[in-house]
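In this view, the complex is presented without one of its protein chains, the others remaining in place.
Each chain gets a letter, A and B, in the order it is written, and its residues are counted from 1.
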Amino acid sequence: MSGALLVTLPVAAPVAAAVVAVVAPWPRARSASGVAASLAVLACGVALAAGNEVGRTVADDHLLRVDAAAAFMVTVIGAIGTLATVAGVGYLRTEGARDATATRDARRYEALVQVFLAAMTLSVLAGNLGVVWVAIEATTISTAFLVGHRRTRSSLEATWKYVVICSFGITLAFFGVVLLYLAATQAGIPPAQALDLGTLSAHAARLDPALTRLAVGLMLAGFGTKAGLVPFHTWLADAHGQAPAPVSALMSGVLLSVALVVVLRVRSLADAALGPGFARDWLLATGLATLLVAVSLLVAQRDLKRLLAYSSLEQMGLLAVAAASGTRLAIEGILLVVAAHGLAKALLFVTAGELQHAEGTTSISDLAGVASRAPALAGALAAGLVALVGLPPFALFAGEIAIARGMADAHLATALAAALVLLVVGSGSLVSHGVTVLFGRPAREGRRVRASPATAVVAVTGVTVLLVLGVVGGPLAHLLAAAATSLGAR
Amino acid sequence: MSAGTYASLVDLAAGLLLLSAVLVVWRRDLRAATRLLAVQGAALGAIPVLAGIRARDAHLLVVGAAVIALRAVVFPRLVAARLRGAPSHDREGAPVVNTATSLLVTALLVTAAYALGGSLVHAGPSSSARAAPVGFALVLVGVFLLATRRHALSQVVALLLLDNGIDAVAFLASHGVPPVVELGASLDVLLAIVILGVLAGRMHEKFGGTDLDDLRELHE
Partner (left out) sequence: MSAGAPDARDAPATSGRRHERAALAAGIATSLLGAAGVALGVVAVASGVGPVRVGGALPLAGVTLAAGATGGLFLLLTGAVAVAVGAYSAGYERHGSTGPAQLAAVPFFVAAMLLVPLAGSATTFLAAWELMALASLVAILADHARAAVRDAARWYAVMTHLGFVAILLAFVVLGAAGHADALAVLERRAGSLSSSSRDVVFLLSFLGFGAKAGLVPLHVWLPRAHPEAPSPVSALMSAAMVATGVYGIVRIDVEVLGGGPRWWALVVVLAGATSALFGVIQASVSTDLKRLLAYSTTENMGLVTLALGSSMLLADYGERSLATVALVAALVHVVAHAAFKSLAFLGAGAVLFATGLRDLDLLGGLATRMPATTGLFFVAALGASGLPLGAGFVGEWLLVQSLIHSRPGTGTLLALVMPVAVGVVALTTGLGVAAMVKASGIAFLARPRSAEAARAHEVPAAMVAPMATLAAASAVLAVAPSALAPALGRLARELPGHPGSFPQLGLLLRLPGVAGSVSPGLLAVGVVAASGGVVALRALVGRSRRPRGTRAPLWSGGAGALTERMQYTATSFAEPLQRVFDDVLRPDVDVEVGHVEESRYLVERVRYRSRIGDVVEERVFSRVLDGVHAWASLVRRVHNGSVHRYLAIGALALVAAVAVAR
């Protein structure tokens, strides 16, 4: 396959599927095209990664650029996108059976999910900061009506807060991009390349320090909005809690990580322009604050989906702290955690969504005792929680160990200790609530719940891939090392 | 056009930007706010037009025209369209902070913008860089409005103010960002306004009003 095709297909395929979703009258065709588009993204990602193993860039277009990190992220987006679209098929079918979703809403759902996927792949493949910004804002726009898919008061409230807070944050990021552009043109870089990531890194030393500091600060804060970093974390629980489960899986599993990778790119730029201290201090502060807030809100959490959302916030805080160190092992660990966390969150949200459909509630105390009512779902939930807490043999463990080693290498052991202690509280809360959900005394005698085929496929695939990655994921080391280098690892 | 004329015209445009922002803070009526946004959009678009006339760059003229079309015409009309359906008492925003205090805070923010932003955008390509802190002031005023206005559509106005401010910095300190970025950004803002408008409409249906204080059901 020619390089240019491999680079544009991850963006083009979902857009095509979106068009099909709007136009085609048969529901099977719409669902099939959606899943096919996600699989296409996955295949492209694998092909790009395999090609990038050798270290060369496949295509270095003006606006789209592929490096190892982009290839890795495209693979992750494709994998979790596939899981989410498969789960979405089951979700829409269940909703349709209950007449809860009109056909027009179902079409809009499928189209928007595909646009969402396209926006995410564009943001990781973009080589121009401005295009990255446009793509990230596009993710907000495409997910707005996905969050508000169920037309309830709560989802409307969640959507409003999501759009306004994210727009505010992203606008600050735009301000940062503009200021960086100013700094670049003032430093003599021609305007056409003033936002190109490669050119900026090459000439970073010439940028005016004060202006660049303001620009980087605004960009870290602004792009950090979509990653849920403090102080723009307030939309996360509401949006992820109210959205349909497959959408929450995508948002929690991939979108946060995609935004974090953008933050990583800004970080490597900042290191080149300002020296390692600035971005490190900023990311440490915001990462630890995010961890603190997330853990505090996990402790007495009453809602299952909000619990999962705050767990994502907790992971993002940890990854921000890890990003502050900037060492090779830390960034490789971040990428591995990104993949593993995405899979685990997809698995958990889809299971939670199934429970929500069956029981009509996401309250932890109302859902207690799942193990006796739905053994298969309980098994999936238990596996997902074990993976999320960072226990072996699942892949998150290896990622977190690598992060710990990387941070110790960067002499950030104190920050690591603080983060780990906060994680103990967080994972303790997750285990505690998990035990309640799985084994607690049921509020009322419920009937047996069977997992739908879509959920079963997602759960089995997720657990299997997490296991395989965690036990025999050694060969990934080449890709992760190349990706870490392209993200500016020291 | 001579340098002096250009400089004073750009200063006039910048002054209009600032004035319209302060008036938005002062006037509670959302209809008036949309009209002020139109004025602001026109003033904003005038800057690249003036620069294009001075440098004889057709490119800049096109950009300026597009900016005027979008920000002076399309965006305010979109917001106003949402108001047409709402009953009259919903058009006034009842802010969290009273008018006098708001104006005082606005004055402080403008001063802060000049104090902090002035040193950052030095040595621009043209003398209009002196006026760049105006954009920064607009950003700060926009943030203030965002956090203190009760009406849902007031937040849309505030976001537009924010965006205008950033574009003002771009146009005053330089010749604006590359067209691809400008186009994409404008498209994004357009879609955001459309979405927020639809949501405000749905909010009116479900909550019986657009008072953001009603949105307190989701909390910890």
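The rule we apply is simple: a contact is a pair of C-beta atoms (placed from the backbone, for glycine too) under 8 Å apart; a residue touches a chain by one contact, two chains touch by 3 or more.
These figures come from a predicted structure and were not determined experimentally.
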Of the candidates B:12, B:81 or B:116, the residue in contact with the absent chain is B:116
Among A:13, A:177 or A:214, contact with the omitted chain is made only by A:214
Touch assignment to the omitted chain, from A:190, A:275 or A:392, lands on A:392
Given A:33, A:140 or A:427, the correct residue touching the omitted chain is A:427
Residues on chain A facing the left-out chain by the touch rule are 160-161, 164-165, 168-169, 172, 176, 210-211, 213-214, 217-218, 221-222, 225, 231-232, 234-235, 278, 282, 293, 296-297, 299-300, 329, 332-333, 336, 371-372, 375-376, 378-379, 386, 389, 391-393, 395, 397-399, 401-402, 404-405, 407-409, 411, 413, 416-417, 420-421, 423-425, 427-428, 431-432, 435-436, 438-441, 448, 469-477, 480
Where chain B meets the chain that is not shown, the residues are 96, 116, 120, 139-140, 143, 146-148, 212-213, 215-220
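In this section, only the chains that are shown with their structure count from here on.
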Taking each chain's centre as the mean of its CA atoms, chain A sits from chain B at a distance in Å of 32
Per the touch rule above, chain A residues touching chain B in the complex are 63, 128, 130-131, 133-134, 137-138, 140-141, 144-145, 148, 151, 153-154, 156-161, 163-164, 167-168, 171, 174-175, 177-179, 181-182, 185-186, 191-192, 194-195, 210-211, 214, 237-238, 241-242, 297
As the complex stands, chain B meets chain A at residues 119-121, 123-125, 139, 143, 146, 152, 155, 159, 162-163, 166, 169-170, 173-175, 177-178, 180-181, 184-185, 187-188, 191-192, 195-196, 199, 202-203, 206-207, 212, 215, 217-218, 220
